[in-house]
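Removed: one protein chain of the complex. Kept in place: all other protein chains.
Chain naming follows the written order as A, B and C, and within any one chain the residues start at number 1.
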Amino acid sequence: MKKIINKPEDFVDEFVEGILLAHPDLVKTPGDDLRVLVRADAPLTGKVGIVTGGGSGHLPLFKGYVGKGLCSGVAIGNVFSSPSSDQIFEATKAVDGGAGVLYLYGNYGGDVFNFDLAGDLAELEGIETRTVLGRDDVASQPKDRRLDRRGVAGIFFAYKAAGAAAERGDSLDQVAAVAEDVVDHTATMGVGLAPTILPTTGRPSFELPDGEMEIGIGIHGEPGSRRGPLETADEIADHVVGALLEDLGLGEGARVAVLVNGLGATPLEELYLLYRRTHQILAERGIEIVRPYVGEYATSLEMAGASISLLELDDARLQLLDAPALSPFFQER
Amino acid sequence: MKKIINKPEDFVDEFVEGILLAHPDLVKTPGDDLRVLVRADAPLTGKVGIVTGGGSGHLPLFKGYVGKGLCSGVAIGNVFSSPSSDQIFEATKAVDGGAGVLYLYGNYGGDVFNFDLAGDLAELEGIETRTVLGRDDVASQPKDRRLDRRGVAGIFFAYKAAGAAAERGDSLDQVAAVAEDVVDHTATMGVGLAPTILPTTGRPSFELPDGEMEIGIGIHGEPGSRRGPLETADEIADHVVGALLEDLGLGEGARVAVLVNGLGATPLEELYLLYRRTHQILAERGIEIVRPYVGEYATSLEMAGASISLLELDDARLQLLDAPALSPFFQER
Amino acid sequence: MQGTNLNEHIRGSLEILVESADELRDLDQALGDGDLGITITAGSHAVVAELEKLSPTATPTEIARTCAKAFASANPSTMAALVAGALLNGSRTWEGKDEIGLAEATEFVTAAASSISQRGKSEVGDKTILDGIAAVAEALRTSSDSTEATDAAVRAAGRAVEETAGLQSRRGRASWLQERSIGLPDPGATAFQRLVEAWSRVSAATH
Partner (left out) sequence: MQGTNLNEHIRGSLEILVESADELRDLDQALGDGDLGITITAGSHAVVAELEKLSPTATPTEIARTCAKAFASANPSTMAALVAGALLNGSRTWEGKDEIGLAEATEFVTAAASSISQRGKSEVGDKTILDGIAAVAEALRTSSDSTEATDAAVRAAGRAVEETAGLQSRRGRASWLQERSIGLPDPGATAFQRLVEAWSRVSAATH
């Protein structure tokens, strides 16, 4: 296992400690629990709080999107597993400024059940919550079961937009509606080339014969829509972007934001190959890329692979995307 | 070979094309050659230009540091090999605003000979040049041969400072002096855990038995000062930071900028483990981390490993580090 | 069974249950992420620790809620959250009761099943722990005394697990395996079977 770690069981607490030591001006722990992180200026009185969370191993997801114009707090689980309802609840209390709290996270069973439980606890203390789930992974379910889809890198767009809405003072219902609207217009698909090794078990997250790739892979190595021989960058982009355009029903005249996301081990150079082809495909179809994002936005430790996300833009969404934001891992000005 | 590429021989041109398509507001090619990239507003009349360059496969190095407050242009070689003197010369002409051009790049034979040749060509056309070499890799040569050291991730600090100096209107001699001063106060050391596979040959960049690591590895997989069993994150940080402090002669009361840099496949989580321990060591010795940088700043395709760089700060260096900068891969505001 | 007995009975059962940790880890490794062994071990130990601290006058409702809270946080996961929710829902049916008999047990397990179905958006046949809990609720409902009920529960839990082996997982991580999930019993349902068996062994020992 080629990892720079100490005791595997300390992995999560230690990297969170590293984040806190590096960015004390941006984030803090409200209590003793390193698994709860909120923006340094939380709570913001009168503003809606946004709590996210999920398993570790996805940096900059989720912890990386806690900051101004983004999420207000995060509950941090072990590698690839849910935070506890207690931790979510603690984050909720720490970011509540009296205007309620939006739970915005990816659609995974363990997370959903724990967030729901936390929502019940919050309700008992008089904190109003709403839930919006990232469910952008088009390969995880067919379109008619879209509410059951998994959430992957495309949740970045929802963070950005909902965070901007909360920052400008929208109500809880409005912030939730913004998040829901962005989720509804986001689609993502990924390919996996090599698994990650889980620090706790030392085992690979999935098995893949040499020279093959998994198309539609999930962010924990979940099987995708099919497995086949490794294709060229252009072929991969053709398949993925084709599927995304069909799913979102986009055609000539549409405007989009594109996110080409690396899953961990794939070099930035290769992401730019995917971006290049994506740009060509969209240009051919008369679709304009208004905002490109290329880099690591949601990873799976050192998994090799990449995903492409599209967000259909209208003026409202674009304005929220362009609003200022500042976290340890992302800034927009 | 688990890579998202098209024809290996098109790799470099295609990812550069991707960068140009994604960031036309920030960078451009002055001519037809995709291997020459300059900031979109080049040349800046009356300001010193800074040209960097080197082999590909190190994104965001080198191309990523072309922008406002950073380098003015870059000449791009094939994977891990030098650009040609022609390309460097073309970049030189494209960024020359009449105040001369600084060549700022890492100390590697092929690059040096090609930059020197380009400098001769520039001189013939009446463009004054100076050369400052990144040579921060303490493991590559002992201190008494420091002028022969290789340049690795720490060159980021020199880009940032020299770029800020050029932006504020310093003369060529002054910009070169700033770069030289930063290089003189920067030290880096890396560890390699697994090699990269070169896209052209399909072969690993170096061999490393399972469970071992190379301490002091170079950015192309060059052998380091020793090879040994893989250590914990804390042990690695202890060795590396200890060597850097000794090399720079830093003790109580010193102020530093720290760069924990991932070489490609190593997850951000692991970089924060290294940062955590670095912070602890420096705190114990009474050294203050004034600016922390954690992420991928200079990679080696999908090599697994990390490096730690220290820059000793004084007020002048800190001010240059904090000056605004904007490139496709880095911003400071 | 009153508070103190209930408290002891739960602790006794959990001490037996943890012996199945490796089996559950392996099953969850085949169909999921392999953490179910840890969830059961850490969760059981946390519950036992909290129950030991509980006053002897604690009501059955308080006991069930203590179990829920301790289990929820020990190793956060699907199982931890669903089981905690189920225990909380069950505990509502015991409000105001001091004595737990067959009728109360039946109500509790039925409420637990309905919580899991609702929270998990799952139905019997989705190959989850719900298959086991629903089968046991039914077995309790059709038994006439506690001894008969315990035996029937053990049989029902076991049969439900056997049936899950033939099914395709429709919920949770295992559902991502699609057809590849067929052939192996559901880890969550197996955990519940081992709990029911442990409960019955403790019952046999105390009679």
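Before moving on, here are some points about what is shown:
Here is the rule we use: a contact is a pair of C-beta atoms (placed from the backbone, for glycine too) under 8 Å apart; a residue touches a chain by one contact, two chains touch by 3 or more.
Predicted model, so just to flag it, every value in this text is computed and none were measured.
Though it is not drawn, the left-out chain touches B in the full complex. Touch with the chain that is not drawn comes from one residue among B:29, B:84 or B:171, which is B:84.
Annotation: of B:72, B:114 or B:186, B:114 touches the absent chain (contact as defined above). Taking the complete complex into account, residues 77-78, 80-87, 109-110, 113-114, 116-117, 140, 201, 203, 218, 220, 222-223 of subunit B touch the chain not shown.
Assume only the chains that are shown with their structure count from here on.
A linear topology is adopted by the chain contact network, the touching chains following one after another without closure. The most central chain, judged by the distance from its Cα centroid to the centroid of all protein Cα atoms shown, is A.
Averaging Cα coordinates per chain places subunit A and subunit C 33 Å apart. Mean C-alpha position of subunit A lies 29 Å from that of subunit B. In this assembly, the C-alpha centroid of subunit B lies 57 Å from the C-alpha centroid of subunit C.
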